[in-house]
Structure formats: C-alpha cells, structure tokens
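Starting off with a structure, shown below.
Left out: one protein chain. Kept in place: all the others.
Take a look at chain A:
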Amino acid sequence: MSISILKGGLLTTVQDLGRKGYLHQGVVEGGAMDRLALRSANLAVGNEEGAACLEMTLLGPAILFKQASLICVAGKGMTPYMEGKPYPLGAAISVPAGQELTFKTARQGARAYLAIAGGIDVPAVLGSRSTYLRAKLGGFEGRKLEKGDLLPIGKVAEHLAPLLKKADKQGCPLVSNWHVNGSLSDSATLSETVVRALPGSHFSMFTKESQTNVFDMSFTIQNNSDRMGYRLQGEAPLLRETKEELLSEAVTFGTVQVPPDGEPIVLMADRQSTGGYPRMLQVAAVDLPKLAQMRPGDTFSFKKITLEEAQYFYLQQELAMQQRKVGIALKQAEWLAQ
C-alpha cells in the first residue's frame, strides 16, 4: 500500500506525537503542531491516536490514492477536494482506488492533518516517525514531501475492509455523516484571539510595566515564524529589570522566551531542548492547538491564568478526548453496519 505525491504543497511533512525520551541528548521532540487535530483525524479512521499523519501547511499537496483508502482531514487552513468536489473537514471518507485529493486554501487556520487508515508507515527513528527538518531526521527521508514521492501505508484494520470495498465498488467517495473537527471542552467559549498563559519562572525579572503590558497588549505573529517558534511583535518591547546572563535549561512546547530585543518567541513543536533566554510566560497546553493554527500576520492577546486552572482545563480536555474516542468508535460501528 502506498500513496503518491503529485504536488508537495508548501510544507507537507510526516508527523506523529513526537519523539519522547531523547531530550537529554538534545534531540527535539518535534511532532504535530496541532495535536488535537492529529489525534482526532487518526481516531476517525480507526488508527491509534498517535499514528503518523501528513501535516499540511497553508498550501495543501495533491495526492493520488493508488488503492482504496479510508482517510480523514482534520484541522484548519484548507478544504479537501476530491474529483472537483469539496468534503467536510473532520469527516471520515472512504476513497476508491485511483482518486486524487487536492486542497483549497481557507481564509483562516494554518495546518490540516491527513490521517490514512493504517497510518503512514515510514520507519520510526528514535521512537518516532516525525520529520525533524533541521537534522534531516525521521519522517520521509528527513525532508518535506515533493512531487514523485511514494509513501508506504500500513495495514488497514480488517474490520474496516468492507467500507473500503463498498466505495471502490461504487466508484465514488463515501463520506461519514459525523465529523471530529469540533473544539473540545471550554475553548469554544473563549474568543479565537485569546490565548491563556501562566507567568513563567522568570516573570518577576521583567519591569512592572512589561508584566502588565504582556497581558494588556496584542501581539502579531511575524513572518519569520516556523515550526520551531512563533516570533511575536507587541506594541511595546518587553523589558527586563536586570541584564544578567542566565544559564540554559529545559524549555517546552508553549514556553515564551524573551530575547534582549524585547520581542517574545513562543517555542513550538520543533523547539530546541534547552534555552537560555528568560521564560516570561508558558502558554496553557489546552490553547496550543489554537496557537498552532494561527498564521503569520494573525493577532492575539495573552490571558493570565494560574497553573491550577491550566491543569484543570487540561484534564477536562483529555476527558473530552476520551469521550470523543468512544463516540467515534460507536459512529464507526454504525457506519459499518449500514
């Protein structure tokens, strides 16, 4: 089983939930930027939550399915098309052999995830199939996808086979009447342009004015942002009270570091394992998917919350994810029975 890349798109890479256990060797975690979208897409096609998917950025690829496949595109930033017809994000689609998937860029959002039943079966490097571009590590030959690439797909679970056969027989895609693209837990009630964050371990090193400003002003994501970090421009630079050099130590997804120029950087999936700039904020884990969907030029503001609140929201979100998992399994069974 394999899929054929007809057009690579802007930045299409193989990603899973990242490399664990190698940070102390300086190996970045990497993995999907929007992990909820990746997990949801995988569940919709009967995969393990952390199976390898394609992460597609802003301008989607064109893909030919050589065999009948069960797929799901979740996330934001693009609409899937098959043979000229648009399909909903987050739906499971049974695709007959020989069909071509293309994308149209949407007005909002940055990344969509293509999950295929069986998962993308590139070899795991250091326990993960994620592509780490800077070290040319993992994924498909350690690089972004290009025209002509053939990606191996793992074995489809046997119980899904009838669904694939059905679409193949009918000669047109079959789409589920359910989808997994809704937001989870409370994030829906919060404005799209608000990102919750806790004061970081160096928060008190900043001037009183900057400590207030960081939660008052809005920030624009700069063009030189990437999977490693989002560079932000605020209305005023964030300044430190003192200038002493710090010793490097561990940073993580969502750590907001402020270099001497006062323009903060939010560390994202491909962040380095350690950092030496002051850690002013830490983005709440529940809002990382939202941030991962923002593009250069987008504007947002930080809302202060406590660690206890962040942990509570996180647990709520994980609970909702478990419920989604059960819900999808039931819907899948229903779909198969039709």
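General remarks:
We adopt the following convention: a contact is a pair of C-beta atoms (placed from the backbone, for glycine too) under 8 Å apart; a residue touches a chain by one contact, two chains touch by 3 or more; residues count from 1.
Please note the rule applied: contacts and distances are computed from a predicted model.
One chain of the assembly is not displayed; among "NADH-quinone oxidoreductase subunit F", "Kinase inhibitor", "Ammonium transporter" or "succinate dehydrogenase", its UniProt protein name is "Kinase inhibitor".
One of A:81, A:178, A:314 or A:335 touches the chain omitted from the figure, and that residue is A:314.
Among the residues A:79, A:233 or A:252, only A:252 touches the chain that is left out of the figure. In the complete assembly, the contact with the undisplayed chain comes from A:125, out of A:6, A:64, A:125 or A:217. Take chain A: the residues that touch the chain left off the picture are 20-28, 125-126, 134-135, 137, 198, 200-201, 247-255, 272-274, 279, 282, 284-285, 307-308, 310-311, 314-315, 318.
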